[in-house]
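Down below is the structure, laid out as structure tokens.
What you see is the complex with one protein chain gone and the rest in place.
By letter and in written order, the chains are A and B; residue numbering begins at 1 in each of them.
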Amino acid sequence: MTVANSQRDTSLVGTRVLNPSPATPLIELDRVVVDFEKRQAVFQRGRPDLLRAVDEVSLSIANGESLGLVGESGSGKTTVGRLAAGMLAPTSGIVRANGQVLGQDRGALASYRRNVQIVFQDPYSSLDPRMRVGSIIAEPLFGREGAWSTRSARKERVDELLNLVGLLPDAASMYPHQFSGGQRQRIALARALSSDPRLIILDEPTSALDVSIRAQILKLLKDLQRRLNVSYLVISHDLGSVAYLVSRVAVMYRGRIVEQGSPAQIYRTPQHPYSRLLLASVPREDTSFIMTEDIAVNEPEAIDAGTGCGFRNRCNLRCQLPEPSRCEDTRPRLLAATDNHFVACHGIGARSGVDNGES
Amino acid sequence: MRMSSDSVGADAATPALEVKNLCVSTGRKRDKGRQLLDGISFKLMPGEALGVVGESGSGKSLTSLAILRLLPRGLSVDAGEILLGGVDVLAMSARDLRQARGRKFSMVLQDPMSSLDPCFQIRSQMREALQNVVSASGKSRREIDEICEDLLQRVRMPEPDVVLRKYPHELSGGMRQRVTSAIALSGGPDVLIADEPTTALDVTTQALYLSMLKQLQISTGFSLMFISHDLLLVKQMCDRLIVMYAGQVVEEGPLGEVLASPQHPYTRALLRSIPKPDVDAELFPIDGYPPDPAAYPPGCRFAPRCAHARDACDGGVPDAAPRSASGHVARCIGTADGGWVA
Partner (left out) sequence: MSMHSAPVGMPGLSAIVRGVIRGTREMPPTVLVCVFLLVTLVLSAMFAPLLVDHSPTYQDLIRRMQPPAWVEGGSADYLLGTDGLGRDMLSRLLYGGRISLAVAGLAMLFGASFGTLLGLWAGYFGGIVDAVVMRVVDVLLALPTLLVAIVLAVAIGPSFWNVVFVVSFLLWPKITRQIRGEVLAVKEQDYVKYAEGIGRSRLSVMLRHLLPNVTPSLVVVATLELGHVVLLEASLSFIGAGIPPPNPSWGVMVDEGRALLATGWWLSLFPGLAIMVTVLIFNTLGDWLRDILDPRLKLR
């Protein structure tokens, strides 16, 4: 049944299968864990080692809301994105869409996938080089009953979408290699929009693009967000892009969320040592070099966080904690520092002013 | 470890690297030679850090390849000089060039994965590199290993002795980049060309690496040519800046001055388009796309995308006119004296 939202561009209303009530989050991850098997040597005995990519992550995105996941390689953010897209199943924990658990039910999974779309980082490998752009964009619509079952309806939709992303209609008959990186990302975006999704997962949407094109794509994304009232899950290491598109940010490190808050909170008053390291590392216009070694040390070997804090081997902030060993054996939980600003660190409140980021 | 800069000599006015009117094209008959680099000129003084900013298609990487004489097949230098401490690199014999590489000039490239051979330990690769620049005669293996450890320590590698025994795939990207940097600096070159050295690295790793590189540059005194698409990185690392667009240098000058009062519309647009990591920020993208080398516009190459363009801009490529006494030049008739742009 369609939900005609007066704020939205009604000409694009398709057949929305899910009808979310305002209170139920669009998507919810409840303490999900994803373990990958490490490749085993040929003659190694026993079970293969497991690599924990996502370590008990919980998050939710409400209808119309957008969330940013910030982290570097190894943080698990890409895996969370894939989880949210329904491309992989968690090792444990629950993924819920509109209150319903996403299990093995093929029907539910299929309709979920139409409501959640993904745009990949690499504009070159995300489009099939052998397909025409029109077919690529219409791919999510194949085999669908209802509004888009006829060829002409699909063609109309493709033209509509091309217009929406700022490409000419004759692009539909061309091949991906005839377009630049930025244009290809637009095509990928048109594809993601074709099934009229409620949530689009953007996995590093602008990292592979030229600097002058990035702003174009970001602006387009913002524009579409407003017009279509679609939610985003933005996964990126680029804080600037993320802040521009979302209302909440979660910082991830080694599979765990270490801080969560509004973009203003995270960027102006980061609390977690890793967030502070990240922000200090980003070159800013107004500041010059910051000695990031004061905050954390060089990249060490990957340690198994185990039951302690995953950042403990790198953390260089001096904390006057009554029990210094808490970082070793107790995993910090996400606790509220201020209003709606959560941090997972034992040292909160136990650091002197300078170490707390206050100047 | 650094050898005294006998190549540059006592005359501090000789640039460590000077590129004069460098032109590179594809030179293939059918294409009628696509002009990929068009009159590139700049100077790099001893001890200075020069930033080269541009996007894909700007020619910034090609410039470094041309300097190192590592242009891919099919591309050739049509005109220009590349003076390394006063000596023309383009005119060097193969033997002299081999001597110069590593000792006079050196490079760190973007992809640390492919810079190191996965089949050999770090130790062997460093030894091999050292053979070329340090006379290994009479030095035992242990002595060479010590030199290697020393080099790794200079790039602030934790536990150099352990790292030496490892294979490239056992190291992280940041560590690999430090290894390649150590190798690049082992011969004590006067000029180090770093072509997007941190693009493949995480942002925190990048910060650590760049602070190491900057400090090393200041303490050792080599000249750094730092190529990047990221203006902000260049701002951190460099003293002077050149901005490249579509195969030309469109602006050059002291960093602070160029960023405070950019004289070319492209530089201005670039500065404005950088997303700020803060809320409530407006974005100002640059419309359009960089031009195709096969079809450059007749006049100013940025004119099709320039908000201030007028008909006069199509009349021909503007000269790099000086804007101040400190060597600040820009190719724009609009921003020049008597122009129409503020």
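The rule we apply is simple: a residue touches a chain if its C-beta (ideal position, glycine included) is under 8 Å from a C-beta of that chain, and two chains touch if they have at least 3 such contacts.
Being a predicted model, the structure only gives us computed values, none of them experimental.
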{"item": "Where the missing chain makes contact, among the chains that are shown", "value": "A"}
{"item": "Which residue of A:Val54, A:Leu69 or A:Leu127 touches the chain not shown here", "value": "A:Leu127"}
{"item": "Which residue of A:Arg154, A:Lys219 or A:Arg326 touches the chain not shown here", "value": "A:Arg154"}
{"item": "Chain not shown, touching residues in subunit A", "value": "85-87, 109-110, 113-114, 117-118, 120, 122, 124-132, 134-136, 138-140, 142-143, 149, 151, 154, 175, 177, 191, 195"}
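We adopt the following convention: only the chains that are shown with their structure count from here on.
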{"item": "Averaged-CA centre spacing for the pair subunit B and subunit A, given as whole angstrom", "value": "33"}
{"item": "Subunit B contact footprint on subunit A (complex, rising order)", "value": "72-73, 180, 182-183, 210-216, 218-219, 222, 237-241, 243-244, 262-264, 267-268, 277-285, 288-293, 296, 298-300"}
{"item": "Sites on subunit B touched by subunit A in the complex", "value": "55-56, 156, 158, 172, 174-175, 202-208, 211, 214, 229-233, 235-236, 269-270, 273-279, 281, 283-287, 289-290"}
